[in-house]
Every structure is written in structure tokens, then in C-alpha cells.
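My questions all concern the structure below.
Removed: one protein chain of the complex. Kept in place: all other protein chains.
Chain lettering (A, B, C and D) follows the sequence in which the chains are written, and residue indices restart at 1 in each chain.
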Amino acid sequence: MFYRETGQFKSSYKADQAIFPITQDRWFILFIFIIAFLVIPLTASEYLLQAVMIPLLIFSLAAIGLNLLVGYAGQLSLGTGGFMAVGAYMTYKLTTAFPEVNIIVIFILAGLISASVGFLFGIPSLRIKGFYLAVATLASQFFLVWMFNKVSWFYNHNSSGTITAPPRELFGVTVTGPTATAETRYIVALAIVCVFALIAKNLVRGRLGRSWMAVRDMDIAAEIIGIRPFQTKLIAFSISSFYCGVAGALMVFLWLGSAETEAFSINESFYVLFMIIIGGLGSILGSFLGAAFIVCVPILLTNAPQLFGLSMPIDLQKHIEIMLFGFLIVFFLIVEPHGLARLWQIAKEKLRLWPFPY
Amino acid sequence: MNEIVAPSNKETNANESSGLHKDASFETLLEVEKISLSFGGVHALDEVTFDIRKGEIRAIIGPNGAGKSSMLNVINGFYQPQQGFIKYKGNERKKMSPQIAASQGIARTFQNIALFRGMSTLDNIMTGRNLKMRRGIFWQMIHWGPARNEEIHHREIAEHVIDFLEIEPIRKTPVGRLPYGLQKRVELGRALAAQPDLLLLDEPMAGMNVEEKEDMCRFIIDVNEEFGTTIALIEHDMGVVMDLSDRVVVLNYGKKIADGTPDFVRADQGVVDAYLGVSEK
Amino acid sequence: MEIINFLNLVFLAPFVEMVSYPIFFSEVIISGLLTGVMYSLVALGFVLIFKASGVFNFAQGAMVLFAALTLVGLMEHGFPIWAALISTIIVLIVLAFVVERFMLRYLINQEDIILFMATIGLTFLIQGFGETIWGSNVKPLDLGIPSESFELGGLLLNEFDLFAAGSGAVLVAVLAIFFHYTRIGRALRAVADDHQAAMAVGIPLKNIWIIVWSVAGFVGLVAGIMWGAKSGVQFSLSLIALKALPVLILGGFTSVPGAIVGGLIIGVGEKIAEIYWGPLVGGAIENWFAYVLALAFLLFRPQGLFGERIIERV
Amino acid sequence: MSEVFEENLSPGVEVDRPPVLSLNNVEVIYDHVILVLKGVSLEVPKGRIVTLLGANGAGKTTTLKAVSNLLKAERGDVTKGTIELDGERVQSLSPNELVKRGVVQVMEGRHCFEHLTIEENLLVGSYVRTDGASEIRSDLEKVYNYFPRLKDRSSAQAGYTSGGEQQMCALGRALMARPRVILLDEPSMGLAPQLVEEIFEIVDKLNKLEQVTFLLAEQNTNIALRYADYGYILENGRVVLDGDAKSLRNNEDVKEFYLGLSTSGRRSYREVKHYRRKKRWLA
Partner (left out) sequence: SSTTIQVAADEQFIPMLVYRTGPYAPSGIPVANGFRDYYTMINNRDGGINGVKVTFEECETEYNTKLGVECYEKLKNKGSTGASLVNPFSTGITYQLIPKASVDEVPILSMGYGRTAAADGRVFKWVFNFPTTYWSQASAFIRYVAQQEGGESKLKGKKIAHVYHNSAYGKEANPTLKALANKYGYELILLAVDHPGQEQKATWLQIRRAKPDWVFMSGWGVMNQVAVKEAASIKYPMDHFVGNWWSGSDADVVPAAAGAKGYKSATFHSPRSDYPVHKDIIKHVYGGDQAKAKSNSFGEVLYNRAVVNAMFAVEAIRTAQGKFGKRALKGSEVRWGLENLNLTEARLKEIGMEGFTKPVKVSCSDHETMGPIIIQQWDGNKWNIVSDWISPIREVVRPMVEKAASAYAAENKITPRSC
């Protein structure tokens, strides 16, 4: 029974409300941080950074954003891709118009624009709920993507409609554009994601988070105890879109390097939704776990046959991979419908009781 | 509970003599005037008129489907009556939104438990304090300094409610997993956390055994006596109604059929026929 | 001046054009209606499963593809049409069995979104499986349905479109009757409301689910045949699910007639928008316009035109 | 425990009253970690009314759901023990098969089909029956006779009816299956006193006239013990006391904690003391 909270008395509510009240958890998190900030950038190959770690971080950010909206505020949305596009295109627009402005500031501005777009598209949530809302948010997805495709102002009137990340520096180091190394891009993404994850955690454990959850669990009751559901939902839409917008910006500027609207298609919306469901609705940790699952599992599956020295036609391999992926989704849902985060929690609960079964 | 809840409650009651006693003062807190409400062909309420005095426990009873819950829904603005008006704290109004009702000190519990199932007991109770919290989004993001102090301050109040209702062990349990009776108690806690002036309770003791009902009664009496909270109570257990309430209003098919002290109502033949049945006589 | 010109372009000119070329306008309407029925066919599969179990079946698109693939696949292996059809239906029933046995059974009483996610997993499974067996090439599908175009009073009509509309209408009528007038229909609606309570009153969830998934598979097959005849049977067939979604919310998730009416409204609406207003903004507005149109209806009826009322009370 | 049980029945009765239902040392775990029933054993003799009493969270609902096999839907599992219907183990039967064998549960907290009308709700209750429309119709009339209020509201969507109306609907729906064993979970909850009496009269009538067996979880101990033949008291997932209704009614603790009777008759709710007393069996 080495993992337990017994004996760890908290003498103040302050201590009780810390993010990680249990000492072992704090050590664990410190360990993760050391790995993430030191070990990975120093040892990982470019492929690992570029194909796994950076997308993982970026999708985690988008997943956190969507989780705030779906998992906490209970508003099912499929517009993620659209909001990511807003972030990406606005970053491009702003940074090409004002090349001297710090790129981080640009990211945040783009996020804010995305937030206001999210606000607009959140308005139907006043009346529309559940799957109806989900399908309705597709309107924003399709409209935004269409708009970025159609209005050439957004991509500075170039003929192809593709936006490319120009080189930008941060503290004298190139962080975007083709010459930025994978390590720097990784570190920047990591730092941004950490800060925003912390902010998200703060939000959900405070008043706003409780209002969101109240609206999610029972909007009528929430209304009756004095929460304004409409306002609460709109804030959720805005903040969520902010996160998605920043994630979209990072996607183009720290990961892909260039993109057309196809990069923000409906598939993106679905993928981020998968992440939060698999990871766990209403859990920040779950957003990370879910992103890891959706990003890493296909890559593992693709590389697995080679690891085992199997050789098979690539299409068959892909089909098997798709089926396995589908199977794993169903399997995990059956094992634990509330996602990987819940699984993690149960594991911890068991550990707490260990070695006694109940 | 005393130290924290009581003083702030006194603020809201500041204009009154501190020695408020229900027999002494007849000040009305709420008047319901000729309220009518119908859904399609169903007359849920039909010209119902009654009042609730400050500091009293007012019971509303009546057969199933008589319109009791609808009455509470009208009082806290969830249903808009087709006719009639409501006078609360001296202000007359026909329409009221639930949020306004809440901000003016009306809190309630629900017949079919309406807790936020995915949240812990503590969080549920904290939502009751939502209206009292002030810090903006920015501070909440930082969760430091003033935001944290505010959070801790309200947490203390919530903890007092938890203490008071004796639900300390389930503080962090998601309420969806709690047994029915405890859920009802948490729901009461959520309403209490708002430090309401008028507390509407819709069958708070349904599904409880005697022991638990006794606990619940004790809480209700304490709230009423110590903080002077006015309570409107719907309950089918006549024992509870008779023992707790100061006055009782009886509804049947949306109409008021009797109004008065428990003993008076119990003796009323109409009430016996419509509601109590023979055996209760 | 600019503004007047703009107002004219948006609010006047399109209508003038509609009136000035009535034959073309009727052609637009008719093609909208015919397309609408094709959408309804896809939407119907969703409605069936949602209505009967409260599950938003994301895999419907994959089922359309799988059904059509199986059919052409078998025909390519020399099966005569009728044998291929029957075998395909049997395969779809087996699929329904498998889905119930290995998935739904374990997810009873879970939240909607969990079931939704599970059907997404199922989508991958079905797609991967279908393509492994039948390959990824475009397969022409020719059931011998006539597809000549002919003119009728200046209107150009296509035999195939009319045939598709006809079969769609028949299917919808049969299903609507089934849901409204049978004991099973009632039970299906009960299951959609509350799995646990349905079990408690003795409704065999297992059988119900197998029935609905089989019927949805069959509807998917019909949709697959109709759409596959246009484009050949290929992976993209599974993407038409996206076309069905606005239809679904407009008509209401739970209504069979809603699927058809929704389909018609969306079909006509998007055609008119694309043809008369699309050129003003550069075209290709059909896709999002369908959603916006549906959204507009939803603002007035949040449960769709024919959907079941969303119950809100405390 | 079963000894106590046998003591309380005359030998003659025992022969023609074999247990329809018997639970032996049943253990239930929710979500793989939450242990709720810790070895519950009980027997329900044929044609009797057996009541389960106990505080909130004692495990009454869980016990009933274990019998009707609805636990799966809550991610609960019977991990130990046996449940037998007519001497046959039924843990592997689906709820539907149980209903076909005449075991129907009325779930706690109403659980009506919100979007169906009251009448449709009732008709769904007869889903497993095969004895024809006219029989079903006449049963429907019977239910309407029991609950005239339902007849008034028969075309209203159940989701919009009052709490009590929903409770009646749930009960009526179970009766529509013509069960021989009914698992009743808190039937009196939220019903007007008059109606509570009526419902128990109905229970009694079904029991006496149609030999329906009842396993009844109830908080209204007073009335439950009045109508029941036998009772079990559950605390924290264990049976702590059982006996025939009369002996339970006379038990000091039961009087004190479940009936609200003190030595001087019924206690007033106003005079509830501010300290917690201890139940003897927990001491």
C-alpha cells in the first residue's frame, strides 16, 4: 500500500484544492515534466518529434478545447476543424501583415478571433441540443472551410489557396518555417500546451467549470439555481474555439509548415472528438490520453508488422490496421465507457486498496 | 454552519427585528394571486390564491397530479402562468425568469432529483454558491490570489453546509453513485448553500425511512428556526406535514380546496375525501 | 448605388430569373426533389436505428458501402443478380448479429455519445473488412435499371432518377406503417427512451437490435445500389452519410416521414441556392447551405420538423 | 437465517409454499471496485409478500436488480452466490426471459418511457404476452380501474405527467405483463397517502386472489410490515435482521428506527433529538 492518501492530511482547503493533492502524484508529474522537457528533445529522433510528439501536443490542445465544450459544458460540437482553420488562417494573415509582432502574440490574437467566431456559431445552442446541435455545428465546419477556400484574401490571393508558415523568431531562435528544427518547434508547442492545459484545469475547477458541468448535467436545474445557461454555453463555445484556434495555428506553424483547407476538413473534427471520447469526457488528463491514443495507435499499428519482421501488401496492412483501430475503440469503450482517464482513475483506486481486493 | 451562514443571512434580514418569531410577525413574503396554468387541455392550476409568511413552514399537499409541483414551478419562474400574479418581497410580477428568482433568494429542490450527476457532492453544493461569486474569467484562469481566496471562502461555506447535513464522507463522491436518500440530502445542501430567503422543497422525504425522515425534518427545522428561512414544503407523509408545518394549503385538480393550520385541514371533510383517505382519520 | 445593385443581385434578380424561365425552374425543382429522395434513402438508415435504440449510428455510411460492395463483389464472382441480392441480405443480417453480440450487448444503458463513439469504431471495422474482402477499385454496378433521359414537355427527366424516387417512396411508406401500427414498432420506441426500463418490461433488446440493424442494413443496400449506380461502387460511397445529416436534423432523428420530407426540402433548397445564389459567391455552396437551411428550421423546431418533442421538465 | 424462517411458518404451510425465489450469499460489485452486496441470502416463498427494509444505500435496489438481471446495464456484477427461481439458477437468463417466466420488476424512480403516451407505456408492458389483443385490452381496463387518474391522462406523454402519475404508470405497466412474481421497488414513493393505501390493497388483492408473489423494497416500513408476511432488514449490503412481519413490528429497534415509535407512541418529527442513536445490531 505505497500509493495512498491516508496519512496525507490537509490542514487547509487550499491544500485540498491543489491540482494534485497526493504527494505521489506530484512526484509522478515532475517525472513526466523532466521527460517531456529534457529527455525527449535531447534523445528523440526527428521522426519521433515530427510525426508523433508535435502532433500529439497540438491535438492535445485541440482536444482540451473540445473537451471544455463537450465534456464539461455538454455541447456536442463537430465544428472543431473549422475553428482550427480560423486560428491557422488568421495567424497566417496577421503574421504576414505584421511580420515584426511576436509570433506568440499572434497565436493569441488568432485564438481570440477564433473565439469570437466560436461565439457566433454557439448561438444556436440556445435552442438546439444533443445530436441536433452536433449536426448543426457541421454548418460552421462546412461554411468556414468553404470560406477560407473561396475568399482569396485569407491566403493573400496566391493562386493555390495554400498558406505557408513564414520563418519567425522567438528570443533569436527560428521557431517556424522550414528552417526551424523539430526540437525547437517541439519545445515551443510543449510550453504553449502546458500553459493552456494549466489554464484549462484552473477554469474547470472554478466557478465557470462548475457552471459548465451544471449545464451539461441538467440545464434546467442549472437555470433554476441561477446559472444562465445561454451565457455559460456561449463562454464555453468561445473558450473552446480559442483553444482550437490556437491548436490550428500551431498545426500549420509548428507542425505542417503549410496547409490548405483540406487540412481542416470534417475528418479533423471527428478525430478530435474521438480523442476526447476515448480519453474521457470531462477530463483534462483524458484529453492528453485520448490524443495519444488516436495519434499513436495508428502509427504503432503501421510500424508493427515491420517490427515483427512481417511483410505483407501495404493495402492489406492498412486494412488490418483500420480494423484493429476500430476494434480497439470498441474494446476500450466496452472495458470502460468513460474513457482512458477513468481507467487510469480506477487503476489508481485499485492501487490505493492494494493489496486488498476491495 | 452557525458562524458562517448565519451572519450573512442576517445581512439580508437586516431591516427586521432580530427577534423575529413566526407567531409574532405576520409579514408576508410571498403572495400567490389567482394563478391559473394549463397545458393543452389539462388545468394544472386554477385560480389558486394563497400566501406564505415570512419565517413560516408552509406545506402544500394534495393528491397526485393536483398541481403542487406546478405551483412551485410557477413560484420560481420556471412555468409562466396564464393568469394571475405573484407578489414576492412586496414586488408584484406576472413573469419571472428562474435566474431572477434565484438571485432574489428563492432556492428549491426537485421531486425527481435534479442533481448534476457527473459532479461530486462538494461541487454540487458549490454550484449553489455560484450566484454569490464575483471573480471574472481572467482571475479564474489564473486561479491565484483573489480568485483562490474567493474560492476558499465559498468552499468554507459549502463545507459548513456539508457539516450541517452530515454528509462529510461523501464529499468527493460523484452524486450519480449515491443512493436515493443521500441524493435528496445533497440536493437540499445545494439549495441551502445559496442562503435563500425562501426555500421550496418538493417531496424532500420521498423514498426515505423513518429514521432518515427524522434527520431530514431536523435539518428543515434547524434551517427554519436558526436562520429564519421561509420554507414551502410539498410532502405526502402526513406525519411530517402535521408536525412540521405552520399552515397547510391543499390542492385538488388544480384548485385550492383548503387552507389553514394542520389540525384544521386534517379535519376538513373535503380534504379527507380527496386526499387523506379513510384510514388517516 | 453599389448597395442597390447588391440588393438587386441578392433579393431580386434570382427571383426574376426563376419566373422568367419557368421550365428551367421546374427542372431545378424536380431535380432537387429527386436528389432529395436519394438523400432520404441514406437518412432513413440513421432514423431506423436512432428511433429504435437511441443510437446515432455513425456506421450507416460504412454499411451503405459494405452492402453495395458485397453485392457487386458477389456479382463479379458470377452470382446472378437475385442470388447476389439474397446473399447480400443474409450477410447484412449476419452483420447485425455480430454487432449485437460483440458490441451493443456490452453497451446497454450507456450514454448516447458512448454508443455513438462505438459505432465510429464499428465504421472502421466495417470499412476495413469490406475493402479487405472486395478491394478498393471502382466497381461498376449495373442492375439493368433503365437510365435513359427523355424529354417531357421541355423537361429533361431521367428514368433512373424516377425509379430511385419510386423505390425510396415505397420503402418509406412501408417503414412508416411498420413503426406506427405494430407492437414491435411501439417496443422499438420504448427501447429508444430507456434501455433499462425496456429490459425490465421484458422487451428482448437483443432481438430488437438484430431486427433494426438488419433493416437498416437493407435500407443501406438500397441506398448503396442507387448511389453506386451513379458513381460506381467505391470507398467514397461511405461519404454520402454526410449528405444525409442535414436531412436528418431537419426531419427529426426519430421520424420516418421526416426523413423523406427533410430530404425533399434539403434537395430542393440546396439546388435552388446553388443555381440562383451560388454564382454570386463563387459556387459550391450546396454543402454548407444544406446545413444552414436545416439549422434555420431547427431554430424554430429544435427537434426537427417531425421529431419527437424534447421533454423538458422538472 | 433460514432456521428463523422455518420457525415462523407452520409445517403445513411450508409444504405448499416452496420458495419461488431464493438468493444465496449474493455479492455484487459495481464498476469492478464498489462492493455493494456482501453476501445477501434470502428466500421468497410462493404466494407470499416479502419485504426488504433498510436505510438508503443499504442495497435493496441492488438486490432486486440482481434478481431481475438488470445489473449489467449499470455495470454491476453478481460476483458470488446464487440466485434461484423455482430451484433453477437464473443468473444467466436475460431480463426478457425472466419476464417471460413471470418475474417483473417495477423500477425505483419511475422510469417511464417519456415519449410514449401513458397508454402506450401500459401496452408496452404487455410485450411478452401472447394471449391475444382482447385479453390485453381487458387487463388495460383493469389497470385503468385501479388507477382512474391514468385513464384521464391516457393520451398524455408520460414525460409530462406528474411524479405520482408516473409512479402509477410504472406499476400499471408491470401489471400488464401478468406476472407471477413482482419485484416492487418503493411503490409508495411520491404517492398520496390515499393512493399508497390503495396500492397496497392492490398488492394484497393480487396476492390473495391471483397468488402473485411479491418481493418488495419499501421505505414506508409501517405499511410494508402491515401487508407483508415476512421481512428482511438490510444494512450496508448485509441482512442484519429477518423475521415474520409481526415479530419485526414488535422488535424494539425496528420500532425505534423504522416505525418512528418510541415507548410513548408515535414520535413527533418536531421532537427529533439532535444526537444520533445507535442501532443495536450495529453496536
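For this structure, a couple of remarks:
Convention: contacts are C-beta pairs under 8 Å (C-beta built on N, C-alpha and C of every residue); 3 or more make two chains touch, one makes a residue touch a chain.
Quick caveat, the model's predicted, so the values are computed rather than measured.
Within the whole complex, touches from the chain that is not shown fall on A, C. Within the whole complex, the absent chain has one touching residue among A:50, A:102 or A:184, and that is A:50. In the complete assembly, the contact with the undisplayed chain comes from C:236, out of C:8, C:182, C:207 or C:236. Residue A:256 is the one among A:84, A:256, A:289 or A:324 that touches the chain missing from this view.
Residues of chain C that touch the chain left out of view are 21, 24, 27-28, 31-32, 34-35, 131, 136-138, 140-142, 147, 149, 156, 158, 160, 227, 229-232, 234-237, 239-240, 243, 270-271, 274-275, 278, 282-284, 286-287. Residues of chain A in touch with the missing chain: 46-47, 50-51, 55, 96, 146, 149, 156, 158-162, 164-167, 177-179, 256-263, 265, 267, 299, 302, 306, 311, 313-315, 317-319, 322.
One rule holds in what follows: only the chains that are shown with their structure count from here on.
Between C-D and A-C, more C-beta contact pairs join the chains of A-C.
Taking each chain's centre as the mean of its C-alpha atoms, chain B lies 48 Å from chain C.
Across the assembly, chain C contributes 313-314 as residues in contact with two or more other chains. Touching two or more other chains at once are residues 69, 78, 110-112, 114 of chain B. Put simply, chain D touches chain A in their complex at residues 29, 31-33, 35. Contact residues of chain A toward chain C in the complex are 70, 76, 124, 127-132, 135-136, 138-139, 142-143, 146, 150, 220-221, 224, 266, 270, 274, 277-278, 281, 315-316, 319-323, 325-330, 333-334, 337-338.
Listing the residues of chain D that touch chain C in their complex gives 68, 70, 72-74, 94-96, 98-100, 104-107, 111-116, 120-121, 123-125, 127-128, 157, 159-160, 173-174, 177.
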